[in-house]
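One protein chain is absent from this view; the other protein chains keep their places.
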């Protein structure tokens, strides 16, 4: 299984902060994103946003990054702290 | 008259913190320096030091700067504050 | 626990933080601090406060990584980064970065470097409370540009 977490505006728009998904057929961040986008029209729109950032196990990564069972993957808008 | 003041290592080496000098025959900082240097061998050595800085009426200036009666002229080593 | 990083809801004391950076530290003559506070306006809109969300775990890892890079690039002594989370009002402190060094330029550069990368890499998000209600802040392209300049 893969743990997927969402933050900030994305979390609110999805109305979801966390879900788990089977790691079958998912080998990269881009593939996970595809699968999440297929859940509904709204999810597709939100995951088509090219400014969305992703992290695997707390490291910022891009779409080509591999995903393995047990990983924690996060999606979130550009950060605005400081 | 011109008021001349000295600071830090220069003040100690001259054993003088302040003197007044006639403004006759002195129209620039360089000329004042010449006249001070002529006071003794020791003064000459100290005023020949090219790293010496000068100020007229509290503004840092170079040797070509004009001097008028009533001015306050200062000579001092490179500054080391902060 | 990494003593250099603190993510906290509570306010902090600049004086206490600087005292800790200087304590038993007679080798570093320079201390540079940055403090960021909630401003009363953003893009002309009147702001009454902020809510700060973050990603626990990743926040600390990301800041530790930024501090490590700063230490490899400049000759610095001690570092402290504090970032507050939760509800904050106008004028309240949000973020503190303190850096000590022997020579002042190292502390200035490392401090600004840490802030610039915190701004674009550390997972914090601000939601502003304005007259028009609440809204998530947009990231600024200028922040990306600043980070890329290093």
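Chains here go by letter, A, B and C, matching the order in which they are written, and residues are numbered from 1 within each.
Definition applied: contacts are C-beta pairs under 8 Å (C-beta built on N, C-alpha and C of every residue); 3 or more make two chains touch, one makes a residue touch a chain.
Keep in mind it's a predicted model, so treat the numbers as computed, not measured.
For the chain excluded from display, the touched partners among the shown chains of the whole complex are B, C. Here one chain is not drawn; of C:31, C:52 or C:85, the residue touching it is C:31.
Residue positions on chain B in contact with the hidden chain: 5, 7-9, 12, 51, 55, 58-60, 74, 76-82, in rising order.
Although one chain is not drawn, its touching partners on chain C can still be listed: residues 13-15, 18, 22, 26-41, 90-91, 102, 104-105, 107-108, 111-112, 115, 146.
The working rule: only the chains that are shown with their structure count from here on.
Between chain B and chain C, the centres computed from C-alpha atoms are 48 Å apart. If you average the CA atoms of chain A and of chain B, the two centres end up 72 Å from each other. Chain A and chain C have Cα centroids lying 26 Å from one another.
Shown for chain A are the residues in touch with two or more other chains, of which there are none.
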